[in-house]
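Reading through the structure tokens given below for one structure.
Removed: one protein chain of the complex. Kept in place: all other protein chains.
Let's turn to chain A:
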Amino acid sequence: MTKLLSVRDLRVGFGNDSKANEVVKGVSFDLASGETLAIVGESGSGKSVTALSINRLVDFGGGRITGGSIVLTRADGTAFDVTGSKEAALRQIRGRDVGMIFQEPMTSLNPVHTIGDQIAEAVRLNSGLRSDAARKAALDVLDRVRIPDAKSRMDYYPHQLSGGMRQRVMIAMALVASPRLLIADEPTTALDVTVQAQILALLAELRAETGMAMIFITHDIGLVAGIADRIMVMQHGVVVEQDETSNVLDNPQHEYTQHLLRAVPHFASGNAVRTDGERVPAREPVVKVDDLVVRFPVGGGWLKPKGAIHAVDGVSFDLVAGETLAIVGESGSGKSTTARAILGLVDKQRGDIAATTGRSKRPIQMVFQDPFASLNPRLDVEALMAEPAIANGQKHDKALRERMAFLLDKVGLPEDALKRYPHQFSGGQRQRLCIARALMLNPDVVVLDEAVSALDVSVQAKVLDLLIDLQHEFRLAYLFISHDMAVVERIAHRVAVMYAGQIVEIGDAKAVLASPQHSYTKRLIAAVPAIERRKQHFAVDVTQVPSLVRPAGYEPPDARWREAGSDHRVRHEDTP
């Protein structure tokens, strides 16, 4: 194998004094052509900055290479000095030698140009082909990334495509110039788990077809098992371990790698579910949801909508004290809308939501996904935590402050946190704050909408432990919305699987996760990446989530259910 890329003692800094603010502190690695290297690390480890230095896109984000060298071997065998080259020369390798795909397919495509034009532009820039020939090449590459009906999709704008489709377009755009190195910066992090599996399968297939080398950046060490030849683990800007994939996974040397591997929520197919909290069917539920329907009108004129998005269509479940019900499903399945409807944040068309007002007048509270966006940056912690109480008519008095201090202590934050502002906390600490705030009114039920999804894996594990402790102490019922099966397995007593606005399977967590009955649940569970299943390969599949837009007046046929166990119900699949 010939050497493609050689990085030596790379240092990258940011800001005016880039030497003092280094985020990459001496990274070295080699990459042979056709080889795949995975760079693994948590946010702030410098993994993305390292990758962006290889085509010097880091310059545009305010970064400066302060030391070291990057040498790329070009197709004709000449060595190209990346660190010492000027912008004009760097443009020659971007696209042509080094292609790149990014984390956010939603924002990485230009919204004002059709996808056909954007791909054709990459062709024109890198192969010299002109208009018709460029469009022909764009169409070919769309076929290669298995976009169904590629010809008509050429004239689509990015917003008309789903996240998975957009990521395919990104891949097509990077591939069309036949780069010899593809850098994939967290390419599946923003995608649903089944889509993630498809994109990974696609990348593996395309790599085999083209023989290109790949650098795969991810925070999820569980994900790289099936795709990488080598793994490089980064922490705080330095490489802590670098070896063959199997060596790193089976025999990690560095403490941090071991920690990462332990922290990855392993999905154990239902064998690691919680064993506390036996469900007692006779107990009165704290929340009972019956035939919940939420629809959003679309199209049509002033008076008469043409149809409606059936976001939630006839969802029923109940929740008893001390129990966690997880709702799993992909984006657009209606799980967040269900949560919001229960809190009255969206209007429901139909259905009953009965909550027992036990300890509090407001028995249901919520914790949101993004701890950065859900805390007002202008308020200090005391004001933030007092807010739900004041909104509920309580006075901001000594008793309230005592409760704040008590809850801060419970979620593991120091008492002096009260006078600090949200930006002074890390992501995990902020989520603890959000949890403490949700507990201010002493609720019976806490709705957690993807509450740990935005956190790094090791932080995620700690927050999950905290949630379990709080559940025991206060006998809280959790409605836990998540797309992450491994997280669900750790916290759920029961699981409800949502697909296209409906629950397709519900029951005891062990039963649902270990022996899924519905075809969608099976698909969802099969797509969960796992280190143990690294040899397993997925066929590329192009099924899309069905449209939820229905004509006005449409009612779905009555659901028919089948009992698959004592607490395990499955929806019959003949109803669409």
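Rule of thumb we're sticking to: a residue touches a chain if its C-beta (ideal position, glycine included) is under 8 Å from a C-beta of that chain, and two chains touch if they have at least 3 such contacts; residues count from 1.
Note that in this section contacts and distances are computed from a predicted model.
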Looking at UniProt, which of "Sulfur carrier protein MoaD", "Peptide/nickel transport system permease protein", "NADH-quinone oxidoreductase subunit K" or "[Citrate [pro-3S]-lyase] ligase" names the chain we cannot see? "Peptide/nickel transport system permease protein"
Chain not shown: contacting residue from A:L4, A:V82 or A:L109: A:L109
Among A:Q92, A:N376 or A:Q424, exactly one should touch the missing chain; which is it? A:Q92
Identify the residue among A:L125, A:A272 or A:L466 that touches the chain left out of the display. A:L125
Against the hidden chain, chain A presents residues 55, 57, 60-61, 87, 91-96, 98-100, 102, 104, 107-114, 121-122, 125-126, 156-157, 159-162, 170, 173-174, 177, 298, 301-302
